[in-house]
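So the structure is just underneath, and the comments pick up after that.
Left out: one protein chain. Kept in place: all the others.
Up next is chain A:
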Amino acid sequence: MDTQNCFHCGLDIIKEDEIIFDAKNFCCNGCKTVYEIFSLNDLTCYYDFEKSPGATPQEINGKYDFLDNESIVSKLLEFEENSTAIISLSIPHIHCSSCIWILENLQRLQKGISTSQVNFPEKRVRITFNPEVVSIKNIVYLLSSIGYEPYISLENYEMGSNNVDRSLTYKLGVAFFCFGNIMLLSFPEYFEVKEYWLDQYRGFFRWLIFTLALPSFFYSASGYYVSAYKSIKSKMLNIDIPIALGIIVMFIRSTFDIVMDYGSGFFDSLTGLIFFMLLGKMFQIKTYSFLSFERDFKSYFPIAITKINTDASEESVAIYEVQKGDRLLIRNQELIPVDGILISEKAEIDYSFVTGEAIPVTKQSGDKVFAGGKQIGKVIEMEVLHSVSQSYLTQLWSNDVFQKNVEQKHKTITDRISRYFTPILLLIAFSGFVYWIFIDANIAFNVFTAVLIVACPCALALTAPFTFGNVLRILGKQKFYLKNALVIEQLAKVDTIVFDKTGTITANKKSNISYESSPNPSEGGEQKTVETDTNLILIKNALRGSNHPLSRMLYDFLPEMKRLKIDDFEEITGKGIKVKIEGNIIQIGSAEFCVPPLSVSSPSPSGRVGEGNTSVHIKINGVYYGKFIFNNQYRDGLEELFKNLSSKYQIKVLSGDNEGERSVLEKLLPKGTELIFNQKPEEKLEFIKKLQEEGENVMMVGDGLNDAGALAQSNVGISISENVNVFSPACDAILDANEFQKLNYFLKLSKNSITTIKMSFALSLLYNVVGLSFAITGNLLPLVAAIIMPLSTITIVSFVTVMSSYYANKK
């Protein structure tokens, strides 16, 4: 087989569709056009940085008409003045250096753009342009035409100018500045040389160190004092209490030492400790800023919608301005943003976001249509019943589970340890103090502070951030994106896994299609089958013009054919299509549309193949040719995954569908898997809640909006997404659909990372014991502290990094 990859997008080229241009092979016209644009503008080194970096441009006619609306545009802009405007657009396709290069050379493609800058980790491009020369709409069209369609949603609309919180970077900078300088200045003290000049300037050095320590102590470490105070107030002992206590005691003792001229104090260890801990924080905080995990309905809905005014003129209005009684125009593939009543005669609405069911529902004029449905086919008109905030979907979001504060939900492993750590530490400090006070009050004071200083759980506090930070990165590389480090701990605790069916364990896109020929041979006794080349060519060509999802699926399923000219095309909403090609009339659609009345009245002998199945019937030149049956396609590796999981976890499958698939699923899944059908979104949520009340730690794996409630309620909600950058409901983690079968590995890895943390806790406690033995005997010299502190930090950090990478490589 000589399958080739498209020069532009890298997809396999289907022989019949291959386009050769400029001695390069392309899979479709779209890719070729992009290449043409680039080569005309001398931008072909786009292809030099990365092999086949592009994406096929999508049809976007009319989709961005709302960008003509001034008020919407001004909300999207970051900055606007007469001849300069800045907009920051999110472009999900950004993935390689070629992307960066082409997007930063936009000014060569479009006049009026002065500069553009890519932020790769956030997948955004910031474009500075002259609005008098080029409009936003033009820019968006340009981006789409080269395969970089921006993603604009209500979220952008409300964002406006964003404030980046850089305080941690500042704190880290200050801490490092103080730490570095103090280290240099304390060097003479370490060697305790009895040298005349050093003795002479000792006071100067010490006071300088003291001054340098102030910003680190008051500014950089401030987060720990606040956190410790909060945790005391809420009566939860977290790790920040001993840290804050250690820092403060260290500062007071060191100041005291300097003032009384006892010694140089521990300012070097103090600033070093603050610096390392902030470094750990920084490391952990680096998550996936280009993914939003707090998505609500806003990220699904378009920003603007076409409204029909009383004088029949059309206008783009922002969604929040839509009011009851307005008439809206919904185009093909547009999302219905509000509940309303259908005015047009018929509509096909795809509720897959809401129910997970991919097959569209037919609505008649006067029927209620709900927000979240996607219009398929012709343009429809509808009248608004509720404004956005009162629509059914939006109401689902006002459920309590969406308001909960995730931080409060769980106690971290570090916090659990520190609950014992803090009292024990105080006990040791006081008993040391009491023991020494009978011998020497001075030493007693020294011992007390030394214990608190040396036991300051720096290494302990660093363990979790570095382990989790590393695991987050490893998982992210495998396309499993976690919201934060807490999710790893939660994953390790899971004992029950609930799967949604449609879209989660079944693939949304590839349906398994089988053909069943006409059951009653027509006159002449000859069985009619479409499986002849001429018929298949006709069907394939007839389907090409149709946008109905079933047509698309069937189109993709049929092998590539020669293209024929279509003479006449008619799409009858809710029924099917009628196409005339080279004198043949082809009808494709529902049973009533195609099946001769005779065979409908006599049920076909083969019976209906499962209730839940959907089929498309074929009729060519008035002769019925049987039907194509669409079966659910389960994801690859599903059976094995469930087999592996079922040994360790309880598995349940929830579905919004009817029971049609029960027998198939029962065969596929291990015994004992609970299957529950006909679940509404609220019932899914209740189901999870009930499990949790029984003491289970539930992980929910789902996709569409219909699972949003259950995902939020569960301990860990994982959302499966075909396109990680776009649609997924609020959740704790987003998993790329192609990596679904790795779920077991991810769970194992999270368990192992908890083990890693426990091991390094033991290690850091060992350091504490060593340090304490110095402290309790009253021998803690600044030099000892200055050695123990970085040594423990470095060993712990390298230990956890090596361990977590080791576990990640172990399959």
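The rule is short, and it goes like this: contacts are C-beta pairs under 8 Å (C-beta built on N, C-alpha and C of every residue); 3 or more make two chains touch, one makes a residue touch a chain; residues count from 1.
Heads up, the rule we're going with is that contacts and distances are computed from a predicted model.
UniProt lists the omitted chain of the complex under the protein name "Cbb3-type cytochrome oxidase assembly protein CcoS" (options: "Lipid kinase", "Cbb3-type cytochrome oxidase assembly protein CcoS", "Carbohydrate ABC transporter permease" or "OsmC family protein"). Here the missing chain is touched by one residue of A:Val118, A:Ala228 or A:Leu685, and it is A:Val118. In the complete complex, the hidden chain is touched by one of A:Phe7, A:Phe66 or A:Phe746, namely A:Phe7.
One of A:Ile19, A:Leu208, A:Leu329 or A:Ile443 touches the chain omitted from the figure, and that residue is A:Leu208. Counting over the whole complex, chain A has residues 1-5, 7, 12, 23-25, 42, 44-45, 47-48, 51, 97, 100-101, 104, 117-122, 164, 166, 169-170, 173-174, 177, 181, 197, 200-201, 204, 208 touching the chain that is not drawn.
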